[in-house]
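Every protein chain of the complex appears in place save one, which is left out.
Let's look at chain A:
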Amino acid sequence: MASCWWRWRRGCSWRPAARSPGPGSPGRAGLSGLRAAAAAAARAQMSYFNLVKSLTSAFPNMYSISRFHHMTPAVCCCSKTRSGEEYTDPFNLGWRDLKGLYEDIRKELFISTTELKEMCEYYFDGKGKAFRPIIVVLMARACNIHHNNSRNVQASQRAIALIAEMIHTASLVHDDVIDDASSRRGKHTVNKIWGEKKAVLAGDLILSAASIALARIGNTTVVSILTQVIEDLVRGEFLQLGSKENENERFAHYLEKTFKKTASLIANSCKAVSVLGCPDPVVHEIAYQYGKNVGLAFQLIDDVLDFTSCSDRMGKPTSADLKLGLATGPVLFACQQFPEMNAMIMRRFSSPGDVDRARQYVLQSDGVQQTTYLAQRYCREAVREISKLRPSPEREALIQLSEIVLARDK
């Protein structure tokens, strides 16, 4: 009875009365945590809703945002049920230009050895979300329309979509070795199947194939833009190795890492297609800022999902960041409420029980809600940027995409 009461109380009150995790209740942490998160998200929803209302009064044509947020809670919804109209679904719209995406990527991997080819193609199985390629082609069309009302995606712009997905995959393969991860997208990782030695080579090979494809576009500006991504990815990984003592520095450090590891790829590939489609530097900056903000929001939500989602949905184990010793957004926010987490952050959750305890702290704090709110702010900024382009179905799709980023549950 007592435990029932405990669960009820924690599930209902969005900010728990108890300041520390209940002793002896770790088994229920998952369930009550989810409820707390849902409640937190609901509140985040409300505050964001107010913001959106003020935003929509400034931009009357952005009705879709507020409507969307009326219909769907921020965390616990499935994006597929959301949109009935085919032409406004960003994924349907983007996919028109991406038919044969994975076949084309596999064609770029001209490798004679069967096993090596198999490893490199492993993640290009068509089961990924292709989130990056979708953004890239939508941005390409939005920029082309803005520039000269052209309704086509250039071959070089489509190539950027492929390259973005390849660079992303190459970094995944290496990250999984670095983190010693064993599952991703619901299947075993390359390193678990073929071993670390070969996995690293597979990552290098995908990167080299991406570089070849990039060079073949024949535009030195575009080469420089996407090279920046590769550098950022590595620097981001280095930032992840270190941690900062000071709380403010810690947050800046986290955001910088998030930009480099996730947002830079999206931002710079958006910029690359804008450069190919339109000579105006103002447009390049819009594309870059949109990509950067959506990318940051994307990763923040990813970090939230690491606490709120279950591993079946994500296709990878949850609480993974804590297990790796990483303090992401929700943890850093929670730490403001529970200063006792500081010590855990500094020792990178290495003592026995740290991961569970930190998880409970996070779920009891408003860390999840605050992180979600931050993600919403980035999305709002992304929408503000992209709205500077001329209206087009693709521009609307990009706006919707930023909402999907917030609403995704896997």
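Methods note: a contact is a pair of C-beta atoms (placed from the backbone, for glycine too) under 8 Å apart; a residue touches a chain by one contact, two chains touch by 3 or more; residues count from 1.
One rule holds for everything that comes next: contacts and distances are computed from a predicted model.
S.K.: I want to check something: the complex is missing a chain, and I'd like its UniProt protein name from "PRELI/MSF1 domain-containing protein", "Disulfide bond reductase yfcG", "Mediator of RNA polymerase II transcription subunit 22" or "All trans-polyprenyl-diphosphate synthase PDSS2 isoform X1".
M.R.: Protein name of the absent chain (UniProt record): "All trans-polyprenyl-diphosphate synthase PDSS2 isoform X1".
S.K.: Of A:L207, A:V283 or A:A327, which one is in contact with the hidden chain?
M.R.: Of these options, the touching residue for the absent chain is A:L207.
S.K.: Please output the residues of chain A touching the missing chain, sorted low to high.
M.R.: Residues in contact with the chain left out: 111-113, 116, 174, 177-178, 180, 195-198, 200-201, 204-205, 207-209, 211-212, 214-220, 223-224, 227, 230-231, 233-235, 237-238, 241-242.
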